[in-house]
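These notes are about the structure you will find just below.
Moving on, here comes subunit A:
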Amino acid sequence: MTGLFDGLVFESWILHALIWLPLAGIPVVLLAGEERAKEVAFGWTLGLFVVSLGLWWAFDPAGPLFQLQSSVPWVEMWGVNYALGIDGISLFMILLTTFTMPIAILGSFRYIRERQRGFYALMLLLQTGIVGVFASMDLFLFYVFFELTLVPMYFIVGVWGGERRIYAAVKFFLYTALGSLLMLVGILYLYWQANLANGFASFHVLDLLGTPLSLTEQLWLFGAFALAFAIKVPIFPLHTWLPDAHVEAPTPGSVVLAAVLLKMGTYGFLRFVLPFFPEASAHPTVVMVMLTLGVIGIIYAALVAAVQPDAKKLVAYTSVAHMGFVVLGIFALNVNGLQGGLVVMISHGISTGALFLILGMLYERRHTRRIEDFGGLARVAPLLATALVLTAMASIGVPGTSGFVGEFLALVGTFEKYPVMAFLAALGVIFAAFYMLPMVQRVLFNKLDRKENRTMPDLSGREIAVLSPLLLLMVVLGVYPAPVLERLEPGVRAIVEWVEEGQTGALRSAREAHALEAELATEELDGPGRALLHRFEGVEPPLPQPTRTEEGELGRSALVAFPQTPAAPTEIFTVTSGDQD
Partner candidate 1 sequence: MTEPARTTTEALAATAQAGSGFDPVLPGIILLLPLLGFLLNGILALVAGSRSATALRLAALAEPDSEEERVDHQHEVGAPKRATHTLPTWIGPGVMLLAFVLTAANFLRMLGADLHDAVVISYWSWMPTGALSVDAAIQLDQLSMIMMMVITGVGFLIHVFSVGYMKDDPGYPRYFAYLNLFVFFMLVLVTGANFPVMFVGWEGVGLCSYLLIGFWFQDREKADAGKKAFIVNRIGDVGLLMAMFILFSTFGTLNYGEIFAAAPTTLVYGGGVVTAITLFLLLGAAGKSAQIPLYVWLPDAMAGPTPVSALIHAATMVTAGVYLVARASVLFALAPVGAAAVATIGALTALFAATIALKQYDIKKVLAYSTVSQLGFMFMGVGVGAYAAGVFHLMTHAFFKALLFLGAGAVIHSMHHALHATHKDWDAQDMRNMGGLRRPMKWTWIFMWIATLAIAGIWPFAGFFSKDEIIWYVGTSAPFGPLYAVLWGMAVVTALLTAFYMTRMMILTFHGPNRTGEAERKHLHEAPLTMTIPLGVLAILSIFGGWINVPESVRNSFFGGFGLLPMSEWLHDWLLPVTAAADAIRLEQMGAYAYQSPIGGGHVTWGFIATGLALAVVILASRLFLSRDVKTALEEGEPTSGIGKLLYNKWYVDEFYDRIIVQPVIGISRFSWRVVDRVLIDGTVNAVGAVSRGAGWFGSLFQTGQLNTYAFILALGALALLGVLIL
Partner candidate 2 sequence: MLVEALVLSAILFVIGTAGVLIRRNAIIMFLCIELMLNAVNLSFVALSRYLGIEGQLYVFFVMTVAAAEAAVGLAIIIAIFRHYETVNVDNFNLLKW
């Protein structure tokens, strides 16, 4: 039992707190009663946001790649660990989550009228799942959290949603579940291969890194993983669940869905797909397919968005277009592209979240989402109009807002290698104006010709409090994104070096450090382990050495750590473990 508490590194308490405190908040919310549930939930998540700000200081931009690491065995037999750790990428995803949650909850005060306790309890459960996804350093743990997010979201859409909520919720669930089941198969295969290569069972991300796989295996596994994440992103043509889910979801559901849930998909690409299957990810055909899908997503979704009569659906399609930029940036496979993709992720979370909140506010006032039911609102609601115009500008990437930085970097990165793709994607800039401006015009401008709209109240104090942090952040990130970029860069650079430069760089050192640590730990515990084995053998434990043969396949024999160690050590292994018992 000593191991349990040894593994909980003190510095990483923030991560543990951010994952488990939302869960601890559930009984509090349930006990608070129907009337007070929302305030309690808001206070709780706001507190969590304050706690999460600690990450900003706890995370050292100049430090090692993965920080605040901690690992506790969970299912020892299978090598499942409760392992957490973050790099710059996860840092911002977690901050985005904890930042969005209180805002989404505050924005739902008027929208959610029934079963409030249940709703806010589910929101907290969702937060546990999302933060868990971004903080996991163990593939099994990740998968558990990844699936955990499905459940609350399913109920949020299915119970508090609009008219076709059941259809939307089931579609959402089945789409994502289908993808993640295939991924589970992929995970198990990868785990098994890593197990063979390492000589011990582990789901730890750093243990799975560099698992020797033939190109064919990599491509298949890439397919399994990529499908799951592509559905989540969503990448064209797997996107049709998103508009339905968004339209039917209640405002806070849409906000969280757009702001963070979609990012789990692109995050998955960055954290798992690219590092685990570097050769498949850099395979020219794969890259071309992904880039093409990204570009199609950008243009196609923008076109479809332009003809939507339903404002919320329009914004949902713009999400697809934005995520197309992220895909483009990721598969540009260079620092600028990935940085751009990540900034688009953050910026999209902020601007699209704000758009959904504003549409929600309009819905609360008029109980309609049809664009044609509005018009001329800028005259009765100047504050709302200002917020919508600014948000729309951030969304279409006007320079000076966060949207521009992301799109610009993503396109710069793409252009370095794929100029034609970058050009086609840049056309998305035109189409963005083509879908957003008519919507803004038909909602805010033109004649104030509907009687119902003439008495529409402007933003209340609470609504101003909901929107102003988002608006502020849009401008701040657009003008001074450097602190974000410099924290993201080590993680991004590590991925690029790993994938593009023959599995070198920070990810490699992180993996080596991890392996060394594990050996030291086993040595100290005097338990069975590789270090002991190798001491017995009299050699230093060899790390998997990725070598490339001429065909570009990983040389398998060189990678497997144990081919030289025949049966004898295995027996020792069993004997020593027997002693332990």
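Basis for inclusion: all candidates are chains of the complex that A comes from, given by their letters.
Simple rule for what comes next: a contact is a pair of C-beta atoms (placed from the backbone, for glycine too) under 8 Å apart; a residue touches a chain by one contact, two chains touch by 3 or more; residues count from 1.
Computed from a prediction, not measured in an experiment: that's the story for all the values here.
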Touching subunit A in this complex, from the list 1 or 2, is candidate 1
Interfacial residue positions of subunit A with respect to candidate 1 in the complex
171, 174-175, 237, 239-241, 300, 303-304, 306-308, 334-336, 339, 376, 378-383, 386, 389, 393, 398-400, 404-405, 408-409, 411-413, 415-416, 419, 422-423, 426-427, 429-430, 432-434, 437-438, 441, 444-448, 451, 454-458, 479-482, 485-486, 489, 493
